[in-house]
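Removed from the display is one protein chain of the complex; every other protein chain stays in position.
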Amino acid sequence: MTTGALPRRPLRDRVSDRRVFLAVLVVALGALMSLLSPYFLEVGNLLAMTQYGAVIGLLALGVSLVILGGRGGIDLSGGSALSLSGIVMGLLAQNLGLSPWLAALVTVAFGALLGSVNGFMIARLGLPPLIVTLSTLFLYGALAQVLTGGGQLGGFNREGFAALGQSAILGVPAQVLLVLAPAFAVAIWAQNRTAFGRRLHQIGTSDRAATLVGIDVSKLRFRLYCLSGALAALGAVVTNAWLLTARPSAGLGMELQAITIAVLGGIHIFGGRGHLSGVLLALVVVVVLSWGLQLAQVGNSVQTGILGLVLVGAALLNNLLTRRAPG
Amino acid sequence: MTTRSDVRPILSVSGLSKSFGATTALADVGFTLAAGERLAVLGENGAGKSTLIKMIAGVYPPDRGKMTLDGAPHRPSSPGAALAGGISVVYQEPSFFPRLSVLENLYVGREPRDRAGQVDWRRMRGRGEELFRRLDVPVELLTRRMDALSLAEQQLALIARAVDIEAKVLILDEPTSILTDAEVRRLFLIVQRLSEAGVGVLYITHRFEELEHVADRFIVLKDGRLAGDLPASEADHDRILEMMSGRPVNAAISRSAAQPRPVVLETSGLTVPGAVSDVDLTVRRGEVVGLYGLVGAGRTELALTVFGVLRPTAGTMRVDDRPHTPRGPRDAMAAGIAYLPEDRKTLGIFPGMDTLSNITAVKLPELLGRLGVIRRAEERKLATTWIDRLRIKAPTPAFPITGLSGGHQQKALFARQLATEPRILILDEPTRGIDVATKTDIQQRLVEVAREGTAVLVVSSDLPELLAVSDRVYVMREGRVAAELSGDDLTEDAVLRATMGVNR
Amino acid sequence: DMRNIRAGLMAVVTATALAACSTVGGPAGQSAAPSTGGGEGPKVAFVSQVEGVPYFSAFKEGAEKTAQSLGMSYTQAGPSTADATEQLRIFNSLVQQGYSAIAVSPLDPRSMNPAIAAARKKGIVVVTADADAPDSERQLFVQQASDAALGATVMDEIAKAMGGTGKYGIVSGAADTQTFNSWVAEARKRQQSTYPALELVGGVRYTTDTAQALKEAQDLMTAYPDLKAIIAVPSTAVPGVAQAVQNAGKTGKVAVSGFGSPKTARTYVESGVMTSTVLWNVPDLGVLTVWAMKQLLDGKQLAAKNTVPGLKDPVEYSAATKTLVMGPPMVFTKANIAQYDY
């Protein structure tokens, strides 16, 4: 009556998987870009280009987790949390003269704290995520400005800290090899193999059913927001090592880019559905596209529109191929 | 039951077929429904009943086949078109508008309008009140938000909406699965009145004892094919059962008497404002205790309180003679309590996920290795065991749960709880939407589980079922225990009297 | 079914739009086409703070002309919003494409430093122009006018309009844009030393776009009914502040000056809402920047005073700060503003 004999997943499901689509898109874009610019396919270039994905990738990962957690979950405050964490790290490293490495650790914890403010209001008090994180978007962004009085902070170029953002190992930028890749690897593994991942999907698809199978829904959701905050702070650490400057507007507008990458990656906006590996692929698409267009000397403002076309076109094509409800 | 003299066919269907990927849900089905006729559609879970009515209602286009409605070809391009053609439906998985009032729910898509084309709220309200009065549903409900109603109240509102639509054909897909006797009888009256007015009625049910009240004729589906079509006069239960399953079925469950064993669950003076007041109740090891009452009697709330979802304001609970003060379901689960919710759509299934993880959801903590890694082989084994044991019709364990028929979804949830081998098992409408043969299976299993040492508390609106499985029954009325019946006192008549508050 | 047909149509529309857009992208890349064609001399580039604003377009005008006359090909690019990482990405992409000399107007004084060092290591000539990165390994800073002179000039303009006493406000751009902050600081320094009877009220208001500048200016006028002047710092704030004064019917009662390009300020200067706007000859800055890159490429030393082809006045060079200063700021008023098209 059941089981065994049939394939684990129907073939159509595999083709309709957003990830297959994105992988094809990466290859196609790569081919197109190498035609547009002779510099695109240089190996050193290919690897160097990944550095631009590191920071936004961390934010996209955080917001993806929060969206997966369901109940209208979203984190609009990621960009501002990045700005504020970056400034705090600057204050620690420049004004207090703390070792940048130590400051980085403290900063990540601080980011989790910023996330916990969202988490508390959303998971414990049950306030709507969109409005809570919208408030903290303003709040954190403004606090970053207040703390610096509008200026910038430095003090990161010590104790080899700059290597985190400046050096490359076997041609791979350090921030990708040491921060982004491990973060995604752990997240993808956790999503697919661990109880955490399973529960993430359970609270994402049905909050109330999840409560009844014994998941502490509000605790888990609280943690997701903490995680998102910590990832934003990690993004700030990378930014500081990379640019050696902490600016209060460093994360401005990144929240929307991060959400764009998450949804392009197939994270379903109502929660519970989507793969973090898809988000990684979407990140690659965005990085390849913008770097390629940059090399082809397509203006920055025009790149924005092309990215928008790719976002809509990808979703459209995906729906067309799979004839399935909303992507 | 008299067959109507008016035999004008109102709906006729022939050669209807539908597949979902590799699953053939319906193959070459044909029948006619006369005006004023009441036709029951029977079949095991997954036989294709819901698929059949969804095609008639324009939800899915048929792969093949023809339909005519009132003499004209019926090829609805959308549910709206079918509705406009005169087909009114209450679906098995209720769909309603949670954040709108009950009144608005009644009139979505057909709001009364005045001459200027404006929505006429006053007339809407008047019609809603009249409708509810006619159906004996409290009028106060009209202003409540739909999601503030209990499941049964929602079901009543949906039925009210369907019968209020002036239709040629009324289709009811398992409308009674959580209604109690009194409500069900009320529904039969409505159905009868409509059929007298010439409406054709298609009725899907798994409750055999209802059949003689609602049907002039039966059709039976088996694996998507028509397995029988006969007038009520020729039908006897065994014959229908055999048509459904293709084999003789033993519809009776066997059970030995419960041995007196220690009390496992005890509540005293338990009170939850607005739902449960001053309830004393005990459940012993090895015993099946039934809980009966009208819609809104507070049974579900009582169960949720024991399971830690609701907080009592007064009274105490004890499990194994230790105080039981759960701060949430986790505490209750730690105390060995399992709970199967009545509302599978919003409290039961994880709709985006596969059948496998739906089954293993509660068991998950025991399937973990280091670092919280799921031992996947073991998990798969557990799931397939239960899929086989309860004969859950899923192509693979990885099949999405929402692709299963309603009854099989329910079985998957049942498996989820049974797999945990709890000390106290609370089941709220456990056989809701499950076909007769499987129902007997499940009832049998439930009694066995009890005899093996679990304390079982069953909330069910299906009185025959409750009487068949229970050693003892509590009857609740307006939040209080109105009677506790056991042994020779436990009769249908006694339960109903207690339910109504009629003195014996 | 219908829905698939509709979806198909949409796909076609999108594809067409995509194609259309890549041709639209063409003109932006045109400037690159000759440069990648190569062969006709060294490629030089300038990275602006933001793409497309009239100010940087004027810069490009002067720069392109000079590059041509010096036998070089010229490219200019910039982020769509004032975003330091975007700017870095653009800079690095130019390095990657083998440019011989790159000038940059950094959004902040530090974040470019590592990239500049890396480019220098590759043997690329790197200078800053319009804004500086003083701690970097840039070989030269081409400065339009000193911050001090700019701040002082705008303050003088305002003080003159106010008659030497009263309250004034400042509407600036993003709080962390170094250039704006320096100008504002210098203006306030000038006020404190020279015009003690003036009083800054409401602090420095930071804004991101025209509409916001408008609102800030309006609120300033409400909070301080006796306000006599407003300094509008970035070119986005200039029209916003002027419009607010005009909407409030306070033309002539509240004076406005700032650092808007003549084209941006012209409407308001001519209608009398703005007393003046302070800037420098922007195309000339482009001329000077390209000329300076050429000198460095050719390995020539700069003198203390240099005559530059295309510029009227000689340009001073300070070897200590490696700074080339074009000259004093220009003040545009009703009298002369119509002559400048940037």
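For reference, chains read A, B and C in written order, and residue numbers begin at 1 within each chain.
Definition applied: a contact is a pair of C-beta atoms (placed from the backbone, for glycine too) under 8 Å apart; a residue touches a chain by one contact, two chains touch by 3 or more.
One rule holds for everything that comes next: contacts and distances are computed from a predicted model.
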"HypC/HybG/HupF family hydrogenase formation chaperone", "Dihydroorotate dehydrogenase", "NADH-quinone oxidoreductase subunit L" or "Autoinducer 2 import system permease protein LsrC" - which is the UniProt name of the missing chain: "Autoinducer 2 import system permease protein LsrC"
Visible contact partners (per top-of-document touch definition) of the missing chain: A, B, C
Identified contact with the non-displayed chain, of C:Gln218, C:Thr251, C:Asn306 or C:Thr323: C:Gln218
Absent-chain contact - pick from A:Leu137, A:Ala190 or A:Ala236: A:Leu137
Among B:Leu69, B:Leu202 or B:Leu294, the residue in touch with the chain that has been omitted: B:Leu294
Residues belonging to chain C that touch the chain removed from view: 3, 6-7, 9-11, 17, 21, 24, 51-54, 57, 80-81, 175, 202-206, 208-212, 214-216, 218-220, 222-223, 225, 236, 239-240, 242-243, 246-248, 263-264, 267
Chain A residues that touch the omitted chain in the full complex: 72, 121, 125-128, 130-132, 134-143, 145-146, 149-150, 256, 259-260, 263-264, 268-269, 301-302, 304-309, 311-312, 315-316, 319, 325-327
Absent-chain interface as seen on chain B, which is shown: 57, 59, 78-81, 83-84, 89, 91, 95-100, 104, 108-111, 113, 117-119, 121, 135-138, 140-141, 144-145, 147-149, 152-153, 156, 182-183, 186, 274, 294-298, 478-479
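By our rule, only the chains that are shown with their structure count from here on.
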Target chain C, source chain B, minimum contact steps: 2
Central chain (distance from its CA mean to the mean of all protein CA atoms): A
Chain B and chain C, separation of their C-alpha mean positions in angstrom: 70
Whole-Å separation of chain centres (CA-atom averages), chain A against chain B: 43
Cα-centroid distance, chain A relative to chain C, in whole angstrom: 32
Per-residue overlap in chain B, given as positions that touch at least 2 other chains: none
In the complex, chain A residues that touch chain C: 37-39, 42, 45, 48, 52, 55, 145, 148, 150-152, 154, 162, 165-166, 239, 242-245, 247-250, 252-253, 290-291, 293-306, 309, 312-313, 316-317, 319-320, 323
Chain A-facing residues of chain B, complex: 21, 307, 309, 328-330, 333, 339, 341, 346-353, 357, 361-362, 364-365, 368, 371-374, 376, 384, 387-388, 391-398, 416
In the complex with chain B, residue positions of chain A that touch it: 1-4, 6-10, 12, 193-196, 198-199, 201-202, 204-206, 208-214, 216, 268, 272-273
